[in-house]
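A single protein chain has been removed from this complex, and every other one stays in its place.
After this line comes chain A, so read on.
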Amino acid sequence: MSALIEVDGIGKNYGNVVALHDVSTVVNAGEVTCVLGDNGAGKSTLIKILAGVHQHDSGRFLVEGEEVRLGSPRDALDLGIATVYQDLAVVPLMSVWRNFFLGSEPTVGFGPFQRLDRRTGRETARKALADLGIDLRDVEQPVGTLSGGERQCVAIARAVHFGAKVLILDEPTAALGVKQAGLVLRHVAQARDRGLGVVLITHNPHHAYPVGSRFLVLKRGASLRSAEKKDITLEELTRQMAGGAELEALEHELREVSSP
């Protein structure tokens, strides 16, 4: 069986800036591929290619064994690749169920009399959220009233409900407290156990390691380390992530500064 997503030597330039160069990884069903890296490492560029926002300039991008070139986020969605962005996952002033169905509203009636099927919408949203263990008081409440973690969960539940095969999560835990981050990671694991392929973008190895199956560390647009979970420890991952040899050099310098 071919991987859900495979990128092979993929690259992207913005004018004469090389944003991404020769990066390869795979996303399998029921596994979490974590993409780690500092700011400017090329994480966003990689997921934007996977999500159909940008197109790659070199290398190969395969979805279930077929080479593709995605023209828009809609193309990606049609292939079952759903992306949940850190800050723009939901519309705060709209109700939970309207957010849940936004862009894929259930309707009844035909032609000019086509209208939203509000009952189905509310019931389905409530049920889909409950299935993921998200217990909301009322799906009519505006999403703005939810906590950051709950908002991410609504977006994840939405992607799962609409048949996503691959779920791309862009820094889902970045702005969250410890407890909230835990909530989101639990739902990531849940999505994984349901057989989805998950791409988790983060700069926190402590969030990535417990749920991840495979780790891709990016630095300055290139792949610094690509490893299966069995081949890497959390300490090693943290060290890679923090810049590896550079960090040791920095520590050494700092020690010299502090000792008179």
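Basically, a contact is a pair of C-beta atoms (placed from the backbone, for glycine too) under 8 Å apart; a residue touches a chain by one contact, two chains touch by 3 or more; residues count from 1.
The rule is short, and it goes like this: contacts and distances are computed from a predicted model.
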Which of "Xylose transport system permease protein XylH", "Peptidoglycan glycosyltransferase MrdB", "Response regulatory domain-containing protein" or "Ethanolamine ammonia-lyase large subunit" matches, in UniProt, the chain that is not displayed: "Xylose transport system permease protein XylH"
Omitted-chain contact residue, chosen from A:His21, A:Lys43 or A:Arg126: A:Arg126
Identified contact with the non-displayed chain, of A:His54, A:Arg98 or A:Arg225: A:Arg98
Residue touching the undisplayed chain, where the options are A:Ser24, A:Thr145, A:Gln190 or A:Ser226: A:Thr145
Footprint left on chain A by the chain that the document does not show: 73-74, 77, 83, 85, 88-94, 98, 101-105, 107, 114-116, 118, 123, 126, 135-138, 141-142, 144-145, 158
